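Below is the structure I would like to discuss, written out as structure tokens.
With one protein chain removed, the remaining protein chains of the complex are shown where they sit.
Should a chain be cited, it is by its letter among A, B and C, assigned in written order, with residues numbered from 1 in that chain.
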Amino acid sequence: MTYGYGPNTAGDRERMLGAVGLESIDGLFSDIPASVRATGLDLPAGLDELSLARRLETLAARNQVGLASFLGAGAYRHHIPATVDQILSRGEFYTAYTPYQPEISQGTLQTIYEYQSLICQLTGLDVVSASHYDGGAATAEAALMTIRQTKRERVLVSRAVHRHFVDTTRTYFQGGRLTLEELPTTAEGTTDLAALEQALADPDRPVAGVLIGQPNAFGILEPMAQAAQLAHAAGALFVAVVEPVSLAVLAAPGDYEADIAVGEGQPLGIGLQYGGPYLGLLAARSDLVRQVPGRLVGRTTDVDGRRAFVMTLRAREQDIRRDKAASNICTNQALCALASTVYIATLGPHGLRDVAAGGAAKAAELEGALAAFGVPRIHTGAYLNEFAVRVPDARRIHAALLERGILAGLPLADWYPDDEALKDALLVCATEVTTSDDIAKFASALREVAA
Amino acid sequence: MTYGYGPNTAGDRERMLGAVGLESIDGLFSDIPASVRATGLDLPAGLDELSLARRLETLAARNQVGLASFLGAGAYRHHIPATVDQILSRGEFYTAYTPYQPEISQGTLQTIYEYQSLICQLTGLDVVSASHYDGGAATAEAALMTIRQTKRERVLVSRAVHRHFVDTTRTYFQGGRLTLEELPTTAEGTTDLAALEQALADPDRPVAGVLIGQPNAFGILEPMAQAAQLAHAAGALFVAVVEPVSLAVLAAPGDYEADIAVGEGQPLGIGLQYGGPYLGLLAARSDLVRQVPGRLVGRTTDVDGRRAFVMTLRAREQDIRRDKAASNICTNQALCALASTVYIATLGPHGLRDVAAGGAAKAAELEGALAAFGVPRIHTGAYLNEFAVRVPDARRIHAALLERGILAGLPLADWYPDDEALKDALLVCATEVTTSDDIAKFASALREVAA
Amino acid sequence: MTATIERPEQETAQVPGPRQVVGPGLQPTLDELSRPGRATTKVPHAPADALERIPPDHRRAAPLGLPELNEPEVIRHFVNLSQLNYSVDTGFYPLGSCTMKYNPKINEWAARLPGFAALHPLAPDAVAQGTLELMWELEQWLAEISGMKAVTLQPAAGAHGELTGILMIRAYHMARGDHERTEVIVPDSSHGTNPATASMAGFRTVTVKSTSEGQVDLAALSAALGPHTAAVMLTNPSTLGLFERQIVELLDAVHAAGALAYMDGANMNAILGKFRPGAAGFDVMHFNTHKTFSTPHGGGGPGAGPVAVNEKLVPFLPWPRVFRDGDAYRLEKPGERPSSIGRVRSYQGSTGVLVRAYAYLLAHGGEGLVEVSEDAVLAANYLRHRLSDTFEMPFAQVSKHEFVASAARLKDETGVRMLDIAKRLIDKGFHPPTIYFPLTVEECMLVEPTETESVETLDAFADALIEVAREAHDDPELVKSAPHDSPVRRLDEATAARQPDLRWRAMSGRETPCPG
Partner (left out) sequence: MTATIERPEQETAQVPGPRQVVGPGLQPTLDELSRPGRATTKVPHAPADALERIPPDHRRAAPLGLPELNEPEVIRHFVNLSQLNYSVDTGFYPLGSCTMKYNPKINEWAARLPGFAALHPLAPDAVAQGTLELMWELEQWLAEISGMKAVTLQPAAGAHGELTGILMIRAYHMARGDHERTEVIVPDSSHGTNPATASMAGFRTVTVKSTSEGQVDLAALSAALGPHTAAVMLTNPSTLGLFERQIVELLDAVHAAGALAYMDGANMNAILGKFRPGAAGFDVMHFNTHKTFSTPHGGGGPGAGPVAVNEKLVPFLPWPRVFRDGDAYRLEKPGERPSSIGRVRSYQGSTGVLVRAYAYLLAHGGEGLVEVSEDAVLAANYLRHRLSDTFEMPFAQVSKHEFVASAARLKDETGVRMLDIAKRLIDKGFHPPTIYFPLTVEECMLVEPTETESVETLDAFADALIEVAREAHDDPELVKSAPHDSPVRRLDEATAARQPDLRWRAMSGRETPCPG
């Protein structure tokens, strides 16, 4: 026996082989042409569980996760209530497949329906897909939706949408003859609406969709309502790229008439995990339902009249429509959607508001502490819980602070290498878990390293 | 709202108060005489979950658990397979009460029945109580059993039974006019059988039970069969105080005709936790069943003929028999018994043997490494995975090693302050989790600190 | 007094095959699942010669005969078994005297922090500062709640706390040279552990009757008290869910007789911040952390039973205590306090449970704990009100966190017993209350809703009970043959006791040599 999860004993194998009329295991692989038949794998020897646990602990210990961190940039540290993992570690949820047999999958189906409902409440929209890979993929899918819906091929995206979301969308666009154009920003840190208006005005190159972040990649609040109006006036769809926790206190995409809202669901109860698995949020106006990629769960009844839930409108999906499907997505992020469902249910409206507003309060404290040390904000627009500051020689300072156990946010030059104005910018954030101690430590270390 | 687990809103309270015809909450406490009515509690303010988690993490971090540890002395580090916690964290198990309603408690009842069966297999005995508080309490209860069964009042216990078990038994004996006498040990590290024979010979003071540890508190293997014979010849019951993992490779209590076996079940998949909750094991010959304290689960059928399990022989228990009960035990260690059930089921006979024999192999390695540095064993008897060594100035060396991150076992002078021979003894152990690195570190640090 | 266990022939019982549908299916036992040669790989294989140095007569002769399974089967077995249980996490569990409140999930997380979970019980104080601090702080808090002077956290459960307390009382009298006190008095409504504890501690139990109002009869108690009385054990609020209105007089009488007063604190959930037993005159009490402070019941345990004592008993507290010296914490040293009754267990306490209790207390704080009791008492009185037209309420007094109701009239009218009502409640989706306890009220149930249940749940439960009462009139057989919808129906308990089958048959002989 070389692995511990299989039940077969030598006797079982013999009995089964005998039943199928073979003399050896090799007979099962006689269909593989000899010229391409492999004879094993050059991999390390298998480990017992104790040895495996040791190796994994060693690796985990090589990551440093105890830093005083001000890094956000699309992935945020939050307190995840213990209820979330208690539910996520139930085998009935995490070892089930896609609920193809609704009679014995009502647990998954109802939680997806609840997820859809909760995200509807947050976004003010009416249709929510049962999840996408992450914020980047959701943004790309939304951009493709605007193209399918309008039958136009040009999409405008603010340069202050999360860099990775823009990059991912660009990659997804490689397949078509599609255009993705970036809109500039102003000194306020918001998308240049004049430039938007101009880009929308070109009659030869009609725009399918306009994508703007709220808060945007600089942490700044955008004039979403005006941007949406401009987009709509030009016959384009308006896509809000939102951070979901902020929706507890900010105007909902439905309020400013966004057609689609997308975003990264990680802040809703999902661990940072070096980038995934995360949760791509995608919500839309109800009349876009047939353009929505991915799974949808609907309410219905069974033959006895009991309320029940089922995957529905499946004719959008790849297994039914193949090359005509709205997307190729199959496996999605169902368990992450469950995490966010339990998270929202646990926090409730008041708790979620405390998370968002508490982060805003901490961020103001951070702004104050940094300003007191002569480190000013770069943009003049309003922010929620993340903002860019200017320090002399950002990369050096960032590295020096790291040595002192402080993760001083993101050097924005990583994302905007060609932007002189952001050369010495650090994007810093605070959430409800940021402590005043850490803020004080940050500020005083800044003084040291800047000296 | 000052606490987060109660559902009542102000409105709910009002409605409920109204229904019972009271105007204020105070009315509910009017039965408490004013002279003794309290007006609140002088305790810290309640914390939200995030703040609470921080406080607990801070405390946990003040314990040092990453030491190279050779400390056992009745509580042993083992690899606990991940299956154990996966099952233990299921609310259906840990948030249920004692299975008083068998129709909706078959999960708990069957697992207790399985537990009883597994411990029977390990001990070679036929009746196993569904758990006691810990090894100490189980030992005390076994001693009381011998008294009830024989109607004699004198119990002999080897001084090389775990100190805490002896002390606990002594405390339990305070209630009766009962005598607990300690038997001396030989240079081999085993109980002095000549002394035992002599103690048993006194016709005026007949002995109810003889308690000997296997392995004993020095880690040494005792001549259990001979001791049992002597006890039986004198009409006394023989109680084996065993370490359960060792039973995978050592003779079973049933083999050497022990009447009762007790022990600390912690090594069977239960974390160290600074001493508890642990698991008191108690197994007995079938004809002692009505003397067995604590819960028993038996197999039966329901009215439809389905196999089912139920608490049985309840007339031994306090809720039925009150002052005539076999013990006052009520709440026991059911969840710890479940842990050990999952642990044994996961490891199986081969895995459990690997744990026991693997520890023995590591201990031999440890013995060799220490001997090479001139640190000899004290006792000449055979040991399994724990033994005492002599170092010059044990307490100083123990402290100096601790500063180097090594937990050099237990200074036996803590347990035997009056024994000159053990003044400089360290009781050290190894298990399957002990690494050769740690052994090398121990040996070389010993050289340093002894220098 | 002895019985030989004959293996009954139960081969006719229907033994479950593989799981039937989603939901509760009966399961085979581990031995039935076992197949020779199956195994997992959890630890390294031991060297072949590992045991050669062990003398052969010490080695196990017969094969171990444990089940051989692989990991997926183990998980499936226990997950499926778990679904056969009713639990607080799945439903309302109003078991009187048990305080089945919600077990907060953060507490489970906390107890599993490696800093707590992996600490060796004999670790030197220097490396155990976190847990020692937690224990010390918890003791202070429990002292405040109890109004006592000092606390020991060692007892593993309430009954263990009782034994500890009564042994301290014994030591107290002995230390004063008062050797004649051989009796412990308990009320007739007391929990079985009280008299059982008295016996274990070597005392004779004297039982005093309660009044028709469900109160300890002061006159009867006074009559029973005397120079032989070592202690009186009172449960307050009592197991009838009633506060002892004459508590001051009762305690005066106890003390006047030279006895000490023990308070069984199982029902503290009713009176946090409302009544501090030590301040009122009790000498010693225990807590049940698994009741009042929400540490999980675990299907029967573990719990913890901290004991709080007043000044008089401090010298006798079990050894070792936890002390603070400046900023450092330490365990009491051997011999530091010779008057101690000694150890009541191995090591220092069920700290894994205590971490949870600590987290619970800190989550609530003083005000929160008071609200807990207020809400628990409110819930009980509300539910009592809802049921008062259907069942007899033998006591007029406002109840505390639980209340007794009786179905004696219903039984007279319909022949349906409380047991039947309880079983029928199972069909309605509820765990039955405690029944036939306390022993002093006919056909009684003891209902304890706790403060963590919503009023909707209380209403649904009341509706269900009222419906069962109606069914008892309309269709008594339906109720008498309940439950109908549970994984198994009523069990043959008589055969279980007459022909005890307490283990599956030995597996020896079925085993194969260790694979690979």
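In this text, contacts are C-beta pairs under 8 Å (C-beta built on N, C-alpha and C of every residue); 3 or more make two chains touch, one makes a residue touch a chain.
Note that the structure is predicted; figures quoted are calculated from it, not measured.
Enquirer: Given that one chain is not shown, what are the shown chains it touches?
Expert: When the full complex is considered, the omitted chain touches A, B, C.
Enquirer: Among A:A142, A:L282 or A:C336, which one is in touch with the chain left out?
Expert: Spelled out, the listed residue whose C-beta touches the missing chain is A:C336.
Enquirer: Among A:T83, A:T146, A:T191 or A:N216, which residue is in contact with the omitted chain in the full complex?
Expert: Checking the options A:T83, A:T146, A:T191 or A:N216, the one contacting the hidden chain is A:T83.
Enquirer: Specify the residue from the set A:A68, A:V128 or A:L281 that touches the hidden chain.
Expert: Hidden-chain contact among the options goes to A:V128.
Enquirer: Could you please point out the subunit B residues that touch the chain left off the display?
Expert: Residues touching the hidden chain, for subunit B, are 1-7, 9-12, 46, 48-51, 81-83, 85-86, 91-92, 104.
Enquirer: For subunit C, which positions touch the chain that isn't shown here?
Expert: 17-25, 35, 38, 41, 70-73, 75-76, 79-80, 83-86, 88-92, 102, 104-105, 363, 426-429, 452-454, 456-457, 460, 483, 485-487
Assume only the chains that are shown with their structure count from here on.
Enquirer: Compared with subunit B, which chain's mean CA position is the farthest off?
Expert: Ranked by distance of C-alpha centres from subunit B, the top chain is A.
Enquirer: At what distance in angstrom does the C-alpha mean of subunit C lie from that of subunit B?
Expert: Roughly 19 Å separates the two chain centres.
Enquirer: If you average the CA atoms of subunit A and of subunit B, how many Å lie between those two points?
Expert: 48
Enquirer: Give, as an integer number of Å, the spacing between the C-alpha centres of subunit C and subunit A.
Expert: Each chain's C-alpha centroid was found; their separation is 46 Å.
Enquirer: Show the residues in subunit B shared as contacts by 2 or more other chains, in ascending order.
Expert: Correct list: 49, 53, 79, 81, 86, 89-91, 432.
Enquirer: What parts of subunit C, by residue number, touch at least two of the other chains?
Expert: Within subunit C, the residues that touch at least two other chains are 38-45, 69, 71, 75, 79, 104, 106, 108-109, 515.
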